[in-house]
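Heads up, one of the protein chains got dropped from this complex, but the rest are sitting where they should.
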């Protein structure tokens, strides 16, 4: 037998060829340590990408793509997969040519280079960033078949940055200072009005995400972090902060990011992203691939008002609920990972998750939201998502009575 | 003036051209959301890469490259920059063809597919992984001029994985089970003996790092996480775990990863990576670029025996110490980020950091280590590093009396 | 100020170069003016390719005019005339971000003129000889200004309203809606497309 050729031996043996036959990678050398100065995922993970939906917008240059939540785990979103939303494409800023100016109601109007900013004390915090329009497609009913598209306008990143208050204190705030206008260096010149109190509380001028420099599509070299508040306020490519006594009511806080109610009136300054959760697996893009038996359900929960204290899961469309297991770090205004393991009997399921935050706010049903806000809001849809698992394991985005 | 061409206007105005002159990125559109399904760093960060040192090894296929610690911040190492150490190059494993076998002293010898593994309960934990040979070059004295090379065989990652104990319990441990032999699917067939107690305590079969699939160079599709213990034990491309009653004394725990003492005797099973720290900025590759004034010193500290309770910093080569500020999450067996901000008077400095862990172990000086271990150990060098800052801001790796 | 001694004072010219924002009270408006007729011409040349000659929007590009009385309908059309609360936003946004792809290429007079034309198209001014200027700017109010109100959340249940139901919460559950767009992987010609848009 020892002399028999390998293939013959394997054929004679009983079992899985994946074990019985040698693989190239068991025998031959792979790339050395000089081959990948900056690494990339396995070729077998080529489908793990941000995806956009062409018909959503007029042009991909002012559009959005979505984080593949169903292919991730834990709470950190890798930088290459953090969803993108920009209004004039990715600004490719040269940090040597980048400045941050503080002007307006300050004692001294200041200019900082990147090197200047590196001299202020820094903080490291994990925060989610959710676009106010995340799940916005679903206001009128189930639309897109996959949590990447229904919930993928979110990412969760560890930022390193300078507390904005240090920069403001360096400039010296006038006593009538009440509002800030952060402004981007991109061709959209993005601006938002931010109340000074928030800025002094926990805003960061962030320059690193998950340890390395911000990615260009996330505002390289600096962006504003506005923890827990809608993503549009996290101005990217930040180049100026004006201090004022009144809000500016700029385009992104009037024409956009205001919630239109059924009666035609509209809410403004709806900044916090309310408590929300979604089951990422199983989900339409990630069906159950095994027969009945022990299975892992997992998902993400977050709240812009604090931490997540509890997530409940229902397998029967909200009739009965069980507490899920939250695992991994629980930070304020950061995504939480939850699991619910159960023995699947192979019959159809209607999966839901319901998160509760440290302020005691309970994630509402979509119908509860519609009852108070109608269906024209576009933004701030934090309703409970339902996935219909069929007996074959296939999953569909549905709504239930 | 309104009609004057832009350049003329800018020339007449007083100030920084970076502000007075418009940039392309302020005016023209950048890449859209369909351009980068998987993102990459800015072109201006092209020097932020893993680097190897050609003369260290015979061939880059069995060698090491180093994490650019001086260019990172926070505690998370981005996946593309996690140092690589492999013994037969990067195994490019097809997950569909990958299996995990458990054999030996178990009730039932088992085989798992990747899909099987996804059905076990998961945990999410942040752990550092340090090669036992990190700083090994420095046993005989200051060698390499940069913390990337003196300390860059470490990374710190949030793992998602299945507690190994679940897999072992599924197989059913025999009463005489005491040791495990995890084995890799690569062409080095990497093996290490791991005491069962550690396996049942906190080892994970990890499949995700920082949210996404393990990178090929880090063991895709699965690696063993052995928290706090030397990196070589974290077997990559894990394909088999044998359960036994005695250790195997394989090549990587005899010929390698044993500490040779001055008297010719050698320590074995020196698993824990002891308390250690390094100042990452300033450091030889990251000099001080500004004149005297307020400056930020930062670094990393970690211990394989628990968390870091304190880091002290000295500016004068160990004569006087001040507590540093630890910022960001403090997890067990995870890197901690520390800062020490001070007013630099422009004169030369001898920078040191000294970490203390939750077991009360104090990071020793290099001379204290040499006094007990000599200079032939190669591994487990956790001595205090000294950087000499010159008056121009340049920094050099030195040792002091 | 001056806690750390980092950074330097901005020059007047530097602040002037970047300080372009405009507020509802007129703060930030530059000197200048422009008529509806001037605006029509500039708009036709630089804006209409996307927004249409009358702000009606080409393809999926934004609609800028019309939509009055649609806000409580099933398909609200939110335009400067129907939705925007303040005229300053029109000036500020066009000046900073339009034309798309050639941002900050318009002179103050051009922006005043375009803004005047947009007011005309939105029936806020009806005189086609109207000239908008720094001086008369804040006299103009957009029709929907009063219909914005401050965020009143939380507007859904909290724990104060009682513990959320854990068992037997409903009699029966039925599927009432299914995903409109089943094939979300944009890899084939025959991909379905859905309604709505993101803003």
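Think of it as A, B and C in the order they're written, each chain with its own count starting at 1.
Quick note on the criterion: contacts are C-beta pairs under 8 Å (C-beta built on N, C-alpha and C of every residue); 3 or more make two chains touch, one makes a residue touch a chain.
Since the structure is predicted, the reported quantities are computational estimates derived from the model, not experimental observations.
Of the chains on view, those touched by the hidden chain across the whole complex are A, B. Across B:18, B:35 or B:400, the residue that sits in touch with the chain not pictured is B:400. Shown as candidates are B:39, B:74, B:161 or B:189; the residue that touches the absent chain is B:189. The chain not shown here is touched by just one of B:28, B:166 or B:294, and that residue is B:166.
In the complete complex, the residue from B:22, B:40, B:178 or B:267 that touches the missing chain is B:267. Only one residue from B:44, B:128, B:149 or B:234 touches the chain missing from this view: B:149. In the full complex, chain A touches the hidden chain at residues 2, 13-16, 19-20, 22, 26-29, 293-294. Even with one chain removed from view, chain B keeps its contact list with that chain: residues 51-59, 62-64, 87-88, 101-103, 106-112, 116, 119-120, 131, 133, 136-137, 140-146, 148-149, 153, 166, 169-172, 181, 183, 187-189, 191, 239-240, 242, 244, 246, 248-251, 254-260, 262-272, 274, 284-285, 312, 316-322, 350, 354, 356, 359-362, 364, 368-369, 372-373, 376, 378-379, 388, 396-401.
To be clear about the criterion, only the chains that are shown with their structure count from here on.
Distance from per-chain Cα centroids to the pooled protein Cα centroid is smallest for A. For the pair chain B and chain C, the distance between mean C-alpha positions equals 47 Å.
For the pair chain A and chain B, the distance between C-alpha centroids works out to 26 Å. In chain B, the residues touching two or more other chains are 16, 19, 26-29, 293-294.
Listed for chain C are residues 4, 6, 10, 14, 18, 100-101, 103-104, each touching two or more other chains.
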